[in-house]
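Removed from the display is one protein chain of the complex; every other protein chain stays in position.
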Amino acid sequence: MRILSRAAVIVAICGAVAVSLFPFYWMVRTSVAPADETFSQGISWVPTRIDLSGYGRAWTSGELGRAMVVGLVQTLGILALQLVTCVPAAYVLAKVRNRATGVALTMVLVGLLVPSQVTLIPLFVGVNVLGIADSISGLILPFCTSTFGIYLIRQQIMSIPDALLDAARADGLGHVRRLTSVVIPIAAPGIAAFSVFSVFAHWNEYLWPLLAVRSAELRTPPLALAAFQQADVGYDYPALTAGAVIVTAPIVVLFLLAQRQFVHGMSGTEITE
Amino acid sequence: MPTVEITAIRKTFGEVLALDGIGLTVQDGENVAVLGPSGSGKSTLLRIIAGLETPDAGDVAFGGVSQRGIPAHRRDCAIVFQQFALYPHMTAMGNITTGLRYGLGLSKSAAEARAREVATVMRVEHLLARKPRQMSGGQRQRIALARALARRSGVVLLDEPLSGLDAQLHAALRVEIAAMLRQVGATALNVTHDQLDAMAMADRIAVINEGKIEQVGTPDDLYDHPDSLFVAGFVGSPPMNLLPVESEGESSFDAVQVKASESVTLGVRAEHLTLAEPAADAWPVSGLVVLVEPTGVDRVVRMRTDRGEAIAIRCPAGTATPAPGTRITASAPPGAVRVFSQRTGRHLGGLDDAGVAVCRR
């Protein structure tokens, strides 16, 4: 009976993995298949021959190399600013209780409820007033902080017992050192989770770069891929999927690295009860 | 080692009065337990002594020197926190040395040397490279104590130092901690809700309730001469049986009427009640047996009187004990009966000197 239920669980997990990996497999398959096999009848799991011309088109006419450098600067710039702003804010909102932090926390929660699209146009106007439209700053600065990040990291910091921070105070650690030596190492899993979320979100962001960027030199990966999905002339699926593979690869690598960090972080910072 | 003098400490949190005029002196090298139920304000008192909280009024002095305005890490005191509060991401060595380096300003090597020294005394050297998650509860507690002792402070404060440990370890560690504190000669103040811990570790116990100190005394004082209804009902296992007297002088004692100028409650210890044939002048009380608890040396019979009051009777082992559900009568010698004022909660004395009139029916 137990063996049966174990087998059922394993089958279910394999099924779930297969289902979630299928789109990735299909993306890779389409990217290396000749164009005329993109929609060939029936499901052909393996292309009849490998055609890498999609990668050539994606890399050269999509200028993906440059787009990925821009994307990297953009996402890491955003992440750095977000961590610098969100972590201290989250610490204060989690562990300092007074009227001011209460009001600030309410504002953060309200901010969480505002869909990002609503702020798009005001941001666009603001960025133009500041004269940073169509620049790398225009891609980064509007996202220099994140209410979601503050909230998520605050929740993590909340779980740190007050006694631990009292101990740090009694040990002579000031606010800054308490933050860097105690709070950040313990909240690392939450901070890492938010970092991965932030990098994913901004690496894949299409709408804001579309609005903010005019120069070809500042194209981010999603903008570069838009050239292969023109409503008017039809989609170039091999180039689109090849581009998607190229653009997704760093994210997959990052995720695999982060996953190890996660496990390490989780087990290394278990909080004694 | 310094004395700790606490005078007229008052602390409120918003509308809530946490501490209401606390005064307490701990002598050089003495170990005082602050005993009280949760919410009594005892942890707040400890945090004020440590400098983690500022009192609204009153003063804390170490060796006659007021600690007002001195931050926690500059006070000559160390704390063992509730649940140990070890940094989970640091090794035991890191946990011990952090305070030495940042609080006391020791160099890294000096701090580590001192940590090793303390660890050797406490026989926990082998744990120094481990992180808290790699240690058992007892080992974590020893490291937490080592962290406090490494500061070599004159005053050591312990906040529920044994909560979260299983019963066996609990009993072993309280002896060990008390011995260690005596060995270093520190003036110690430990806060607990567990009277057995308090009695086992402390020279004197300060019982605190609703922000006020009810009574300070040796464990025996508290047990034998409770100053208040609260202490009587809190200290001792089982605590003193408390039987309120009604306006007509009636109480659960069947044969007597107790007349007083104010409402009083009678108290009698479980061991002063007997199920044996009552002496001629003994006061009888009867009810139904609810439970019999064997404790090893003797057993405690729990009974409910007709008025619904719970009464515990300590019986010598080897005597016949009644089965639950049977009706029994216990009796107490009048000399063992204490009288408390219901209005003030204070102890008025024995039947002879409490100003009450007793008529037998």
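Here the chain labels run A and B in written order, and each chain numbers its own residues starting at 1.
Keep this in mind: a contact is a pair of C-beta atoms (placed from the backbone, for glycine too) under 8 Å apart; a residue touches a chain by one contact, two chains touch by 3 or more.
By definition in this document, contacts and distances are computed from a predicted model.
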| query | For the chain that is missing from this picture, which UniProt protein name fits: "ABC transporter substrate-binding protein", "SpoIIE family protein phosphatase", "Cytochrome c-type biogenesis protein CcmF" or "Na+/H+ antiporter subunit G"? | reply | "ABC transporter substrate-binding protein"
| request: Identify the visible chains that the left-out chain touches across the whole complex. | output: A
| field | Option from A:28, A:211 or A:251 whose C-beta touches the chain left out | value | A:211
| field | Where the missing chain touches chain A, by residue | value | 34-41, 115, 117-118, 120-121, 124-125, 128-129, 133, 206-207, 210-211, 213-216, 219, 223-224, 226-227, 229-237
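By our rule, only the chains that are shown with their structure count from here on.
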| With chain centres defined as C-alpha means, what is the inter-centre distance between chain A and chain B in Å? | 53
| field | For the chain B and chain A complex, residues of the former touching the latter | value | 47, 50-52, 72-73, 78-79, 81-89, 98-99, 102-104, 131-133, 140, 159, 164
| remark: Within the complex, chain B is touched by chain A residues 161, 163-164, 166-173, 177, 181-182, 185-186, 267-273
